[in-house]
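Pasting a structure below so you can have a look.
All protein chains but one are shown in place.
Entry: chain A
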Amino acid sequence: MQHEDVRDFHWYVDKAMASLVFLGGISAIVFIIGIFLFITREGFAFITQSMDIREFFFDPAWRPTSDSNPTYGAFALIAGTASITGLAVLLSIPFSLGAAIYIAEFAEGRTREILKILIELLAAIPSVVWGFIGLSIMNPLIIDMFDVPVGLNILNAGVILALMAAPIMTTIAEDALKAVPDRYREAAEALGATRWQVTLKIVLPAAKHGLMAAVLLGVGRGFGETMAVLMASGHSINVPDGLFDSVRALTATIAAELGETAVGSEHYQALFTLGILLFAVTFIINLTADLVMRGIKRS
């Protein structure tokens, strides 16, 4: 029997669409490799030639514009980012987990739907708006409440960042709770457990990997945030020893300085080295979150 030619119009459309969505699918990989190569290329000369690793990680003096003796110590910047992110995570964990537990286990019907929409809306607020809130509302508020000279500090940036990270953490944590099969809840309730007992003894332990991933992604979010942190942190190079110290973040440094440097200069390359550091850390955080989440599916 002779085979008929199957290549009609629909066959071509099918093949064309298949290639198109394939391109879309692999573009993520292409882009991430492209970005990595780009920032590595720009920062690599600095790492191999002029960078002093000890100075970079342990010296707080970030003086790239000094004429006589420029230094590139990122310690204060790392400390700034770490302190803001740390405070933000500490503040947002209880609120996000509480919100996720309420939405997933206690709220019903319309309350749940409205809350979910509002939280997603909260996640969509542009970061510059958050920065604005930090600058014009939180700043005078902190000065008033705590009687400190400057309100642009770790506390300010940490609170703003907590508000920004909370919606993401809530959404992912709620997904994790919802993924716990309902038959567990039904079984426990039929055994006479209250809703809180069901949540505490059954749902939370069963969802612990997903909750962990939610926290990690919140950390990643805080770590990479730039604009709001730039506006709310005070942006002064400083190894902090209290909540009311102004600090400067890695991201904010890049954003504020990159436009002022000559392309290819040592300063320019040093900023890209900060970029490599950020990229590496967020990559590790996200990868860990992903692996933790996959951990649940396997077990």
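Criterion: a residue touches a chain if its C-beta (ideal position, glycine included) is under 8 Å from a C-beta of that chain, and two chains touch if they have at least 3 such contacts; residues count from 1.
Going forward, contacts and distances are computed from a predicted model.
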When you check the chain that is not on display against UniProt, which of "ATP synthase subunit b", "Phosphate transport ATP-binding protein PstB", "Acyl carrier protein" or "Xanthine dehydrogenase family protein subunit M" does it turn out to be? "Phosphate transport ATP-binding protein PstB"
Residue of A:Gly34, A:Pro140, A:Pro205 or A:Gly264 touching the missing chain in the full complex: A:Pro205
For the chain left off this view, which of A:Gly24, A:Gly109, A:Pro149 or A:Gly259 is in contact with it? A:Gly109
Of the listed residues A:His10, A:Arg54 or A:Arg183, which contacts the missing chain in the full complex? A:Arg183
Out of A:Gly24, A:Pro149 or A:Gly192, only one touches the absent chain, namely A:Gly192
Against the hidden chain, chain A presents residues 108-109, 183-194, 197, 201-202, 205-206
